[in-house]
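Read through the structure below, which is laid out as structure tokens, and then see the notes.
What follows is an incomplete set of chains from the complex, kept in their original frame.
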Amino acid sequence: MGHATDALDAGGSTGDAEGSRKDPEGSTGSSERAVGSPRVRLVRLFTTQVLRGQAQVTFLPNAVTGALFSAALFAAGWEYGVYGLLGTAVGTATARLLGVDRERVSTGLEGFNACLTALCFAVFLGAEQVSTALLAVTGCVVVTVVTAAVVRLLGVWGLPSLTLPYCLLATAVTIAAPGFGRLWHTGQGLAALPLAASGTTAVEPAELARGFLAGFAQIFFMPQWYVGALLLLGLLVAGPRTAAVACLGNAVGVATAWGLGAPAARIADGTMGYNAVLVALALCGVFLPARAATLVYALVGAAAATALGPAVSALFAPSGGHAFTWPFVLTTFVFLAGAKSFPRLTGSGDGD
Amino acid sequence: MGHATDALDAGGSTGDAEGSRKDPEGSTGSSERAVGSPRVRLVRLFTTQVLRGQAQVTFLPNAVTGALFSAALFAAGWEYGVYGLLGTAVGTATARLLGVDRERVSTGLEGFNACLTALCFAVFLGAEQVSTALLAVTGCVVVTVVTAAVVRLLGVWGLPSLTLPYCLLATAVTIAAPGFGRLWHTGQGLAALPLAASGTTAVEPAELARGFLAGFAQIFFMPQWYVGALLLLGLLVAGPRTAAVACLGNAVGVATAWGLGAPAARIADGTMGYNAVLVALALCGVFLPARAATLVYALVGAAAATALGPAVSALFAPSGGHAFTWPFVLTTFVFLAGAKSFPRLTGSGDGD
């Protein structure tokens, strides 16, 4: 095995692989130095790690952003807020117990896939079912193993794991669920051949605005515009540049979808924006430096991920699966791996 | 190419990648030193390699176990016994002819994927057809090439090839078969959208016992409890610990399936146990050391593979494919790759 993966083990010195995700910011870093009894300090430290874990869904090791993201989930429904927080907590605790590299745990990198896994189960298998809650806890333990595996496998190329661990686990479980009577309570499977788009492609301005905000909310499977607005506030707290890149990515996603003739209903519910937001953030400022050239590159990536969306949906539809953030993950891998061969993009001879 | 793959080339010194699979055991090792004419000795040596190849389906380079496995296949039907033996022989002979690393050949590592490929064709394309027999011979030649490729590709991560070569080839051929009139004799394709589980989930004790034994038999595509009993005897001959781990894995698989609400019929025919058996064996004693911690880890893996089963079936169903041992292969890769990041699991700082 090459030195890239060793470095990942040795303590996460591969700043490249996880980009700026590993710089805990002032406001949150200080909380670790807070005084108090050892037990209080541990609780405070763990709480900070869990909040950072929620914020890491958008690559931000920022507890305040994480708190706002959590507020957004509670606004969508108290059960979603609870699933999100407990999921992140179980994932983070499992990683601590298994002895995963401390820096990964403390910056929240072991929490965000668990957060999305628990939320995904709540949304697709019924948040109110006891079976869903038990499965979510198990899923958050298993996703820690999947994360460790993905980090090691992708380490060969110096690629970050993104939300791939969650995508793998959530895809497996949601496709398997109808095969298990105690997990699936509707009696009806979801598998169907994909149909050609139908319905109007003319989008009203109000739908456009709602779709833009819902694009942020769909990162967490939610369709409400006000949930998206709270998430955008969380991005703004982390920094105006981050929020601007996210908004540009979202806008490019919506514009691409409109240009290609996506159904207006898909634009209005935010489905066409969430992958674009994540791609733009990842390629401009997190895993590549924030420059004019990388911004253009990131927006091309955001457009590509939007076009890829219906392909992923169509690939999973006959098995009853969902696109989740697969378009973001696949597009970002391609654009990150490709970037190293474009010296004019990053302004260096070779990114290695 | 990194040093991991070079090591694989240089003569298979990567004990890690194939775990304990490469320690030929006393009873079989001695047969290589038997006296007799060169020709007799060669036949005896080759026979031992073929029997070991059958036993390697469960990671055991043990000719006596292989002989019992062969007896189990003959008990299921003489044609299955013949396909299994000849498949292993063709695979092993092809590897010898192509000059594959001697240690891989002598420990049976070049036989087990061919064994499963030939058997799979017999079961799914009709053992009595001449076309199936010809295809099985060709398949056992080609699977040797696939094995070499998989060993090299996975060598980058230090992962073993498991039954991936057979899964790739068997999936390709069984999905392609209905497109070829001389291979497919029923006239009807198998492609169908997956349905939600139906039928009772209440399992009778007798079904449970039958399903437990059939779980071993399903490793070789067979549903009979007595075939499974003979296979379990083969595992017992290899060592009581091996048999105990296999039984625990099987029990966890059945319990997981029951807990999640799998149809009773799927539990009774062994479908819910065979992947769990293989995962448990692989993760406790073969590729990870046998310890209390790895046993727990292996049983979590066995449960995960069982849950993954219906997902793999649903992914292949619309194309007419089968799950085979994909759930075992995918789960084991994830748990093996992840294990290196959990120092508390294997009791070491880093597995590299």
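In this document, chain identifiers A and B correspond to the written order of the chains, with residue numbering beginning at 1 in each.
Everything that follows uses one rule, which is that contacts are C-beta pairs under 8 Å (C-beta built on N, C-alpha and C of every residue); 3 or more make two chains touch, one makes a residue touch a chain.
Because the structure is a prediction, the values reported are computed rather than measured.
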{"item": "Complete complex - number of sequence copies, 2 represented", "value": "3"}
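Everything that follows uses one rule, which is that only the chains that are shown with their structure count from here on.
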{"item": "Degree value of the rotation bringing subunit A onto subunit B, based on Cα positions, nearest 5", "value": "120"}
{"item": "Centroid spacing, where centroids are CA-atom means, of subunit A and subunit B in whole angstrom", "value": "36"}
{"item": "List of subunit B residues in touch with subunit A within their complex", "value": "2, 4, 156-158, 193-197, 201, 259-263, 300, 304, 307-311, 313-315, 317-318, 333-345, 350, 352"}
{"item": "Touching residues on subunit A, where the partner in the complex is subunit B", "value": "1-2, 5-6, 9-10, 97-101, 141-142, 145-153, 156, 171-173, 175-176, 178-184, 186-189, 191-193, 318-321"}
